[in-house]
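Working notes for the structure below.
Of the protein chains in this complex, all but one are displayed in their positions.
Residue numbering begins at 1 within each chain, and the chains themselves are lettered A, B and C in the order written.
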Amino acid sequence: MGMVGGGRGAFIGAVHRMAANLDGKIELVAGAFSADPKKSKLSGQDFHLDPNRVYASYEEMAKAEAALPADERIDFVSIVVRNNMHYAVAKCFLEHGFNVICDKPMTFTLKEGKQLKKIVEKSGKVFALTHNYTGYPMVKEARDMVQKGKLGRILKIVTEYPQGYAVGDITAKASGAIDSWRADPAVAGISNCIGDIGTHAENLGRYITGLEIEELCAELTAFIPGRELDDDGNVLIRYKGGAKGILYASQISGGDENNLNIRIYGEKASLEWHQEHPNELIVKYADKPRQIYRRGNDYLCKAAQENTRTPFGHPEAFIEAFANVYLAAAKAIAAEVEGKKMPKNLDFPNVDDGLEGMAFIESVVKSSKAKAKWTKFIKA
Amino acid sequence: MGMVGGGRGAFIGAVHRMAANLDGKIELVAGAFSADPKKSKLSGQDFHLDPNRVYASYEEMAKAEAALPADERIDFVSIVVRNNMHYAVAKCFLEHGFNVICDKPMTFTLKEGKQLKKIVEKSGKVFALTHNYTGYPMVKEARDMVQKGKLGRILKIVTEYPQGYAVGDITAKASGAIDSWRADPAVAGISNCIGDIGTHAENLGRYITGLEIEELCAELTAFIPGRELDDDGNVLIRYKGGAKGILYASQISGGDENNLNIRIYGEKASLEWHQEHPNELIVKYADKPRQIYRRGNDYLCKAAQENTRTPFGHPEAFIEAFANVYLAAAKAIAAEVEGKKMPKNLDFPNVDDGLEGMAFIESVVKSSKAKAKWTKFIKA
Amino acid sequence: MGMVGGGRGAFIGAVHRMAANLDGKIELVAGAFSADPKKSKLSGQDFHLDPNRVYASYEEMAKAEAALPADERIDFVSIVVRNNMHYAVAKCFLEHGFNVICDKPMTFTLKEGKQLKKIVEKSGKVFALTHNYTGYPMVKEARDMVQKGKLGRILKIVTEYPQGYAVGDITAKASGAIDSWRADPAVAGISNCIGDIGTHAENLGRYITGLEIEELCAELTAFIPGRELDDDGNVLIRYKGGAKGILYASQISGGDENNLNIRIYGEKASLEWHQEHPNELIVKYADKPRQIYRRGNDYLCKAAQENTRTPFGHPEAFIEAFANVYLAAAKAIAAEVEGKKMPKNLDFPNVDDGLEGMAFIESVVKSSKAKAKWTKFIKA
Partner (left out) sequence: MGMVGGGRGAFIGAVHRMAANLDGKIELVAGAFSADPKKSKLSGQDFHLDPNRVYASYEEMAKAEAALPADERIDFVSIVVRNNMHYAVAKCFLEHGFNVICDKPMTFTLKEGKQLKKIVEKSGKVFALTHNYTGYPMVKEARDMVQKGKLGRILKIVTEYPQGYAVGDITAKASGAIDSWRADPAVAGISNCIGDIGTHAENLGRYITGLEIEELCAELTAFIPGRELDDDGNVLIRYKGGAKGILYASQISGGDENNLNIRIYGEKASLEWHQEHPNELIVKYADKPRQIYRRGNDYLCKAAQENTRTPFGHPEAFIEAFANVYLAAAKAIAAEVEGKKMPKNLDFPNVDDGLEGMAFIESVVKSSKAKAKWTKFIKA
């Protein structure tokens, strides 16, 4: 694979590389790791790459790689640049004939998202989006339970995503965080918190339940002084079919780390999953003992078993889930590259999921600006 | 003490009696346990009462007890009838010169609540409301931390109160629950779920933080077919001073039992407390290890220590918390009866808390009817 | 009831009184609360007793109460004095025709225990021992599961009872704890830690499984300087029938509070129960999801349901469990007093349990003195 972005010091680029490395089936061979050509070169050295394949810009990389013989060039590019660049980079590589794995949110605007979808469809290439939390085996088990009707009709979904890493910026005199690109509308888009983590929460609920949002009623808040974009957002949701929901995301919930969790209440049973304890799925009944489903056991569904690497009790976590997204995408990419028929039931987030996420961001911002008025979900 | 309501088979009456019994300082000596005089008599036998002091109606009881010599008659009455009767019974006993401990919600309507407040003030008697969850020692610790500024400015409050006991009624062919008095507007008032448990959630947050609600934006749902009143309610909140909140209460969250919990996020620290694990208070920091404060330890505040009966590790729970409300109210009642000066810093929910609860119910219902429009909190 | 011991400042006496009070069926009417007659009188005032029935000594009390008319005198005495007095007080009251509820360990020595058993049998009176942990509903559920064969043959039992309250005495210059009567062989007997809490652990395992100890291999340690008696004890166990066990008790496990817990592993299923989270029973299977049984649910066995006072999710704890022992004993006592047939299936610890506990203490001390040699369990 090749990589755009993710040079020295970048967090998510490193995660993408570990996820790609884990199973020994994907090899990083080229990259444009930084807008700064020098930094890109140094990063390439860190990764022991052939210097000829460490590029000064993504455009140069796309062109050069495309010019290589088919069996030498990269099979796909992993895009880990800032939000406002996702579209341009993805477009460039797709149009040069490459498959793409892209970080989220998919694009800078919903409009860009729609354009990207057209480009993906036209290209016939694989486009995967790293909504990594859906890679967890117990999330797949949850989805399987819903699909098999074990919960009955779903009544309520509560999705929480509190983080606290930015709370210090509220009182900091000279806040480094204000300068964070995530807080800069010109780079991050119209939302910070909802864009960055709210979309994960939305994607998680939709992945498990398949329910679509009909209307929502949201309030975004910028607690950090000087901020234009939200660092906290609370959303009431009406799903198609009558289920109700609460979804919130926050970066100022001091002391919480990455506490994404979801509770899904059905007529027959309810589910609860916590990202920080990902190996367990709690199944609750009104008239029976609770059940704790645990990763690695034979009683789990096929998808949960196939997305597991270690036996029960040998916990798996964030990187393994991320790697599951990579592995699933890689299977599709391998089929594409080898000109084979696309495997059925491929399970990785794609351009449609990205589009839903962009629509979610725009709907939430619209509702919040209208003072939490119930707002129809914007067509993705 | 005397009791109105709480005859055979009634849940909350039994809890009130156990709470009153626990410390051996309060004795049940009289009662009108049911609107059915026969049932009242039988209940009196269950409690080994003097048959002369088991009454056929609360009016008869108030009159008869008031006619007894001062050292024989009850010191206070405990009111555990249905919501729509709270006001009349409380009024009757207050006007006959008795102190009152009353279950929540305080009255049938906010208007009644305001009248009751006037009656209480005029009577000079003690009026306590059993928002029992504030009786837990670790809730008192939480309040103390907020008051001492350990959290700094409060940014966000998340209060959840999911129960699942009613979920079976959604699909039940012949639903007994539809006939439940809690679902009957003529008995329960304008709300079921928010009135019954949402008020506990509201009271808990206000007790700990002292923050007042400025505006709220709510959606109530009746999932159970044939129901007029809500069995699920989700509320976004704006507190005075800028904090934001989410509060929800539900009776159709299948498999949850009585899962009241609250998270309070401040600039300096955050708190988390779960009613089903009441002996722990979780304190979270952005830059320090989490701390688990545990009931019964010397490092806790005075109020937490004084409202405890057993050493650390010998868990206390629901009845003990309930008994703390009774004990605190009993101290005030003893002072009133003995004509002594009222002790300072009495810590039990009173008529003002009841009024706030009624205002909360009316505000939530109003907002929900207006389709989750931000609604100013109705003046209590 | 009457009480011997448990005057001002005594911990366990207060717990016994709360347990007795809780259900409003037992009334404290007499007592000899302290060997110091003055302190006894003052304690009697605290409890609002008739001064004529507050006695200067237990002998005086037994004699005076026995002289009262049958419908006035106490039905039973609750004995909460120090270990070395249990036997004499119990003997005295039994021989004066009273039923007895006694704290544990039952006697000062096994020999005394055997004598007490004879006295109990001869008297025909009820003798209950407050191994209170068996009063928890989920412990009764555990026992029921074992009895119904849900675990299959039991293979292994791990019982832990770490407390940490005494750890400070290890380094304290002037240790108050060294003076503790529990550490004084003349008062506590041949063991401190095993006698005080190890017997609870032993009783808990035997109550649930019914398994008898065949041999044990123990090491006792006195970590606190100047101590003659153990503050920590570790025991390997061989049960009759082939199961193996580990049991330990400790008072120097700093930071642990009252962390009694037990894990029982069977061929078909395993159980886990933690006293500090008493409302849950964890049931584990090798090939199925774990199940969490929770107090207050209809799916529990009859005994678990009958020993519960509040609905699910409204947690019960230490005092309620203690009160279950009192209630069960009170039923037997009521039958005895009224000359009725003793109810079947009475479920409270009795003189045989007390005897087993004394045999356990002596066996453990013997093995430890023999340098952890496997030691046959001493016949109780």
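Keep in mind that, in the parts below, a contact is a pair of C-beta atoms (placed from the backbone, for glycine too) under 8 Å apart; a residue touches a chain by one contact, two chains touch by 3 or more.
This is a predicted model, so every value here is computed, not measured.
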In the whole complex, of C:Leu94, C:Ile194, C:Cys217 or C:Ala380, the residue touching the missing chain would be C:Cys217
Among listed residues C:Asn52, C:Thr171 or C:Asn345, the absent chain is touched only by C:Thr171
Touching the hidden chain, out of C:Gly31, C:Gly205 or C:Gly266, is C:Gly266
Of C:Phe98, C:Tyr248 or C:Phe318, the residue touching the omitted chain is C:Tyr248
Note that subunit B touches the absent chain at residues 283, 287-294, 297-299
For subunit A, residues touching the missing partner are 11, 14-15, 17-18, 21-25, 28, 47-48, 163, 165, 256-259, 275-279, 294, 296, 309-320
Had the left-out chain been drawn, it would touch subunit C at residues 152, 155-156, 158, 160, 162, 164-165, 167-168, 170-171, 217, 219, 221, 223, 232, 234, 236, 238, 244, 246, 248, 250, 252-256, 263, 265-270, 283-287, 290, 371-374
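Everything that follows uses one rule, which is that only the chains that are shown with their structure count from here on.
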Top of the farthest list for subunit B, CA-centroid basis, is A
Distance between the CA centroids of subunit A and subunit B (whole Å) is 43
Listed in rising order, subunit A residues that touch 2 or more other chains are 283, 287, 290
